[in-house]
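What follows is a structure written as structure tokens; I'll ask about it next.
The complex is shown incomplete by one protein chain, all other protein chains being positioned as in the whole.
Lettered A and B in written order, each chain numbered from 1.
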Amino acid sequence: MSRFIVALAALLLSVCPLHAAEKIKVGFLSTMSGPSAALGIDIRDGFALAMQQNGGKLGGLAAELVVGDDQQNADTGKQLIERLLKKDRVDFVTGIVFTNVMLAVAPAVFDAQTFLISANATPSQLSGEGCSPWFFSTSWQNDGAHEAAGKYIADKGYSSVVLIAPNYPAGKDALTGFKRFYKGTVIDEMYTKLGQLDYAAELAQVRAAKPQAVYIFLPGGMGVNFIKQYNAAGLNRSMVLVGPGFSADEDVIKAVGEPMAGMFNTAQWAHDLDNAQNKRFVADFRKQYGRTPTVYASQGYDAAQLIDAAVRGVKGKIEDKAALRKAFEAADFPSVRGDFAFNVNHVPIQNYYLRQVVKGADGKLTNKLVSTILTAHKDAYAAACKMK
Amino acid sequence: MDLILILEQGLNGLQFGLMLFLLAAGLTLVFGIMDMINLAHGSLYMIGAYLAALVLGSTGSFLLAVCGALAGTAAIGMLIEIGILRRLYARDHLSQVLATFALLLIANEAMRILFGSQSLALNPPEVLSGPVELLPGFLYPAYRLLIIAVGLAVALLLYLLVAKTRVGMLVRAGASNREMALAMGVNVKALFTAVFGVGAALCALAGAMLGPLLAVEVGMGESILILAFVVIVIGGIGSIRGALAGALIVGVVDTLGRTLLPMSLRAVLPPAVASNLGPSLASILIYVLMAGVLFWRPQGLFPARG
Partner (left out) sequence: MGVRLDHPLRSVVALPVLIALIAFPLLMQVIDEPFYVVLASRILIFALVATSLNLLVGFGGMVSFGHAAFLGAGAYVVAILMQHGVTSAWIAWPAAVAVAGVAALLIGAISLRTRGVYFIMITLAFAQMMYFIFVSLKAYGGDDGLPLPSRSIVAPALDLSSDVAFYYVVLAFVLLGFFLFARLVNSRFGRVLQGIRENETRMEAVGYPVYRYKLVAFVIAGAAAGLGGALLVNQNELASPAMLNWPQSGMLLTMVILGGVGFLWGGAIGAVVLLLLEEVLATYTIHWQLGVGLVLLAVVLFAPNGLSTLRKSTGAQARDG
């Protein structure tokens, strides 16, 4: 019955003259189940916090978050995006964690002339030749944190490494980025199955390879299991483990605990970054959710802020896509990472920091900002992007 | 080739195979004695893992967690058997496939409703989270050694139970010729329920033991369920010996696929392709084996009927 009323209302609305939208619908497609659910949940919580701080509005308009769970699966994501675009008719799409979902879903979003604000996955395929006027990233280009790690390990003088990443586009981006800055010996480059949880076979090979350092890109549940098993196998006694922020953030620390103390990792943000908006973000997040935000939450928060700024920039007239795009490109919002600017491919130009897992003031393990590795870093693909 | 590497991979294969055996043992008995295809077997494994995580979360004792998982899952299994599965014994296999598939869906959602979509943490006891030095320079995770020990102990126990006890004799009789066993006056209903309960407990043990290595999540039973079916087909439906043999074969092939194959392929192919091809080839090989057995020797390598 209610469906009939909705249909009737839709019919009536469809014959009404076009006017400025009164409400914004944001399609939030993310990984909300399984071992890496913490990532999607964090992005959503960060995004929701920003909305809440704005009184449930984005850019002055009432905003509704329509959430879908892709279960880390490309075809689930594909089916959900059809629903979000055609049934819910969302105005923006955001939230995607994993690159395999992103690549499957992006073409449909672009075809529907809807803006895709990535709060995480930003693959090389969308950053270079394949860059799109509909795509904006508030996170990083996939290679970023790994380039910083490669530089860090090279500077530290580790002459041999073993690399491990999941066998999907982001994994390949990661190791490509790492090798761009690390010029020592890569003894072995292992690709594991996305979502793999038992690393016994890989660890045996690491042991046999005897590198000085092991670099892993294993986000979420994958990283948790790998680090636990790495320590259980005693490998932490003979070699150094380094990862990007994704493999050593608060969610992993919470699951792994003590054995992780001392691990170095790289990211474009740390919760103790010293600027006003970050202090406010971290304090509010802790108060609202009872935990310290991860880098994912910070990206979700910035995504909401970006949308807020852009919608404000066009004074609510989101139907004017060209103006909206310009407003996006201006990126006139206070990012929690400090200064924020887009490159021509709509990917942020930003610093990358070295962080270390140490005991905080309250005795609990957390990440601490150590130093800056890359300053105002531009990704390697921007030159191939033909947008201006 | 590195001796330590071979040893380590050998132990890994053994560990994986033994856990697979726990699942396959219950499945083969149910299939052999009750002639029932049970797609919900993997769900019992999942329920066992969840119960273990639950008990560990509230008591902090891993031992209690495992015991709780065993008891709880056996109880749930027997309830399901009495309530639903009993009606399926006389039905055709399609009905069994679909009914147990339905149970699988229901079990998945029930776990999601009760525990949410995120994975649960299940950690082994602190004392077992480090390595043991088996040989100079060869450190192997203590917890995996525990799994191997438990697996071997259960295999021995099952063998003794089936080969040396009266109950075991009934089980063997039922597996090799159900009609005769019935005709000879075996209390079929009680036997079936008991067998199902034991099968459920074995699943729970596997779930509780593997939980710390993998992740306690909804749907965790699905991938291992299919492998269990492969194992019992290769080994012989209704035969525990067959289940052990099949499980070890599959365990070894799978491990080879994850290690030897990618290593040799990496010499000729780019790493991303080699890393993917190895495990896939191993999986394909496992299914080729399964099809081969079904075609040439459907009763399996160690048939229950001698």
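Here is the rule we use: contacts are C-beta pairs under 8 Å (C-beta built on N, C-alpha and C of every residue); 3 or more make two chains touch, one makes a residue touch a chain.
Remember, it's a predicted structure, so these values are computed and weren't measured experimentally.
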item	value
In the full complex, displayed partners of the excluded chain	A, B
Among B:L161, B:A272 or B:L301, the residue in touch with the chain that has been omitted	B:A272
Given A:Q79, A:Q113 or A:T372, the one touching the chain that is not displayed	A:Q79
Of B:I226, B:L260 or B:L301, the residue in touch with the unshown chain	B:I226
Residues of chain A (touch criterion as defined above) contacting the omitted chain	7-8, 10-11, 14, 69, 73-75, 78-79, 82-83, 86-87, 100, 103-104, 107-108, 111, 167-169, 193-194
Positions on chain B contacted by the hidden chain, ascending	35, 37, 39, 84, 87, 90-95, 97-99, 101-106, 108-110, 112-113, 178-179, 222, 226, 229-230, 233, 272-273, 276-277, 280-281, 283-284, 287-288, 290-291, 294-295, 298
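What we mean here is this: only the chains that are shown with their structure count from here on.
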item	value
Inter-centroid spacing, chain B versus chain A (mean Cα positions, whole Å)	37
Parts of chain B lying in touch with chain A, wherever the complex brings them together	2, 4-5, 8-9, 12, 15-16, 112, 117-119, 121, 129-131, 139-144, 212-215, 217-218, 255, 258-259, 262-263, 266, 271-272, 275-276, 279
Parts of chain A lying in touch with chain B, wherever the complex brings them together	32-35, 37-38, 41, 69, 167, 171-172, 188-193, 197-198, 200-202, 204-205, 207-208, 221, 225, 228-229, 231-235, 237, 255, 259
